[in-house]
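Every protein chain but one is kept in place in this view of the complex.
Letters are used for the chains, namely A, B and C, taken in the order the chains are written, and counting of residues starts over at 1 for each.
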Amino acid sequence: MIFLDPDKRVDLATAASHIGDGALLALGGGLSSRLPMALVRELVRQGRTGLHVVGSAHSMDVDLLVAAGALSICEESYVGFEQDLGLAPAYRRAAESGTITLRESCCVTILTQLRAAEMGLPFLPVRGIKGTDMRRLHPEYAETTCPFTGEVLVAVPPLIPDAALIHAPLGDLHGNLYLDKPYVLDERFAGASRAVIATVDRIVSTDELVEYGITIPAHYVQAVAEVPFGAHPASSYPNYAYDRDHMGVYVKAASKPESAAQYIEEWVMLPDGEDGYRAKLGEESLQRLTTWSESTETWKGLFA
Amino acid sequence: MIFLDPDKRVDLATAASHIGDGALLALGGGLSSRLPMALVRELVRQGRTGLHVVGSAHSMDVDLLVAAGALSICEESYVGFEQDLGLAPAYRRAAESGTITLRESCCVTILTQLRAAEMGLPFLPVRGIKGTDMRRLHPEYAETTCPFTGEVLVAVPPLIPDAALIHAPLGDLHGNLYLDKPYVLDERFAGASRAVIATVDRIVSTDELVEYGITIPAHYVQAVAEVPFGAHPASSYPNYAYDRDHMGVYVKAASKPESAAQYIEEWVMLPDGEDGYRAKLGEESLQRLTTWSESTETWKGLFA
Amino acid sequence: MTYTFDEWFVVTLARTISDREVVFHGFGSPCAQVAMHVAKRTHAPDMLLIEGAMYAVNPNPPFIPPTGNDSSLKQGAAYSMKFEEFFDAAIRGDVDRMFLSGGQIDAYGNTNVTAVGPLEKPKVKLGGGGGGCNISATIGQLTLWTTRHRSGRTLVDKCDFITDIGHVTPAGNRAELGYTGGGPQWMVTELGVFDYDSEGRARLIEVFSDVDVDTVREATGFEFTTAADVKTVASPTCAELAIVRGIDPLGVRKSEFDPAELTRTYDHVHDPGCNC
Partner (left out) sequence: MTYTFDEWFVVTLARTISDREVVFHGFGSPCAQVAMHVAKRTHAPDMLLIEGAMYAVNPNPPFIPPTGNDSSLKQGAAYSMKFEEFFDAAIRGDVDRMFLSGGQIDAYGNTNVTAVGPLEKPKVKLGGGGGGCNISATIGQLTLWTTRHRSGRTLVDKCDFITDIGHVTPAGNRAELGYTGGGPQWMVTELGVFDYDSEGRARLIEVFSDVDVDTVREATGFEFTTAADVKTVASPTCAELAIVRGIDPLGVRKSEFDPAELTRTYDHVHDPGCNC
């Protein structure tokens, strides 16, 4: 959809209030980069339930939603913490005990479904899938025969998220967003979704934003909230690197239901929300993540 | 296809030599902007015949190929000189006398066919076409039924140009290209075609090019030739505006077969090729087109 | 103060735009192009103006150039769409209005910009439809216009070729074709203004002050009904006229008209509601 209000600035609570229980959400960024963590934490604070998430390879955003009991259906292509921190603890536990519905998908399939939505088409063919077991997870897929070659391909329906949650390093009051590559699926999410709900580390003037370059234009964006370190502990380059230590703290806590609940109590359910979160992390620890550009040694040192 | 040579620089004659008689060519740019005019002129000089061109809305590039007898099939969405200079004279004459095959298409249809090529798919559905007479020009189109909704849509095959002819204001020796918006279909041409054959006004260092931003990466580009004013009389911003006066000279000449032939003799079949072309235009007239950024009055004055 | 017909025509086109619409014009359409900027600067400040062949979003060009993709047309735009970004938006229904013209236009608003005469050997090979064919099916509303109504060859009983979709085609109406766009809403010609009746046929509702209904009927190749009370097209305000002149100092809009139409001149009657 298209949003024409000249000023889209709202606070985080208002931004998150656009998301209802059971919403189909596209999660921006991926792995350790530009995860919409502030929005995820706010949705947990507001007690959202029954969420259905779609996207490519994600980590703590999905796992935290699972740990908080906010998520019902997971349609990401991967959820985990790579080789470094391993499997996603809460996600794994919920999947193995059947408390969430698994609709694991594949990058090209998701991309194709988003393209169908973006192109206004009721289906698109996709190459691959045949020969794998992915259709066991997706009984909704169908088949289509190429009218030119006779080849039978898998057909997929459009995927129209209710909202795309996107964190950007910079934005303006109209909702224009600058992203640093990789954009992952965020541009496609913007075109396919009913709305983009954005957080940005910093709101700047449109002139300054144009200097950086606009990746996602304002007309896709329903609301933009300025939340410094809004992707933490994921990265938001060029502003800050990811906080490997804090990711480790989370993964350790999430390994058991009790300590996961304690993490959420301690780091998410703070009465003063994101201000409290940043205060608890401490100025020094956050500033350290911004020093990546000083030298290779400094950058490397963040991950040692 | 992917081209890995670290140095793709060639002269214009060599660049054009990659195009054979009867080739299916995607023409970069559109209307009065970034037309691959130097390549078009060189193909005429080399006596190419039977060319099949595809693309969106074009003007003098197509008309000159028609006037020179180099073109057999036209699959653009529009050929003309807008309201300002009117219908395309040689194209119109050839179309009305049946000496070229008309396969006029529509932007979304061409885009969809290029996407099929880019996505490695044997067909794609397209919305529209039904109810129009476009299928009279395209008996190759078929139909496909959506397996989810039962809707019958037109199905189109992939369009895989033998080469995309793209003019860029700046490039580097590897073949990376910077384009100023509108990119029109050039990015899609790069992904869908067997090769990109590029001309650039100026070859710069990769570092300088990265400052501008790379629009089309080197691995799509088979050959890049430095040809100053290689889009003339089309524009190549930020370097130069279009030469409305020269477009007018061409359109007038093209209105009759004899004067069209004379234009080609006088402006294209020069023994020293593009050097001769620029010399004939004169330094002063070319430099004038670069003054657009000096003031609104200057810019407007170019078109008065 | 006097004004000329091209100015009135452009203002009339501008008034077919509502505020908060997403609006697009094609290339080679200077009247529609100027009209969009007039609307944006008067009654439709929050429209999303997508500039023709540039796909620039809400630009503020210093002047309208005689070509549709000169860089001047994206000046002041923070963002320009990619080609596919615009066309995808149009197909999925995110564009509310498009301006569309044609060498032939029938009663249902089907248009021909491909060829006059038999396709195999056209009498006139027109330029071609650009992107209109597909997106005429899905864009919210269409404002059709022509500056060649008086020729008698433009508003025809039957298009020799249907390039862009009106309300009803030989293959069926929009609902039967599965199209989500609303089709032609207005048609503005140098003689008057039409809307469309419940059967999708053009109906004359207004004429310009120097035109009568009989003139319109003589120039029109199809039968049409008229509104009970055919009014005179509302005059431009001096604010609108100033904006037309400011945005189009080169008079590019005039290139759409037969020279005779440009001699039509009117006295501006001061409107008390206008703060000129």
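We adopt the following convention: contacts are C-beta pairs under 8 Å (C-beta built on N, C-alpha and C of every residue); 3 or more make two chains touch, one makes a residue touch a chain.
Being a predicted model, the structure only gives us computed values, none of them experimental.
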{"item": "Partners of the unshown chain among those that are drawn", "value": "A, B"}
{"item": "Contacting the left-out chain in the complete assembly, out of A:Leu4, A:Ile73 or A:Leu137", "value": "A:Leu137"}
{"item": "Of A:Leu4, A:Ile73 or A:Val108, the residue in touch with the unshown chain", "value": "A:Val108"}
{"item": "Sole residue of A:Tyr78, A:Tyr178 or A:Tyr250 that reaches the chain not shown, by the stated touch rule", "value": "A:Tyr78"}
{"item": "Among B:Glu104, B:Glu118 or B:Asp133, residue touching the chain not depicted", "value": "B:Glu118"}
{"item": "In chain A, positions touching the absent partner", "value": "30-33, 56-57, 76-80, 82-84, 87-88, 91-92, 95-98, 102, 104, 106-109, 111, 115, 126-134, 136-137, 151-152, 180-185, 187-188, 235, 237-238, 241-242, 244, 292, 296, 299-300, 303-304"}
{"item": "Contact footprint on chain B, counting only the chain that is left out", "value": "1-2, 4-6, 117-121, 172, 174, 176, 191, 206, 209-210, 214, 217-219"}
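By definition in this document, only the chains that are shown with their structure count from here on.
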{"item": "Distance-maximising chain from chain B - centres being C-alpha averages", "value": "A"}
{"item": "Whole-Å separation of chain centres (CA-atom averages), chain B against chain C", "value": "28"}
{"item": "Length of the line joining the C-alpha centres of chain A and chain B, rounded to whole Å", "value": "39"}
{"item": "Chain B: positions in contact with at least two other chains", "value": "127, 151"}
{"item": "Set of chain C residues in contact with two or more other chains", "value": "91, 138"}
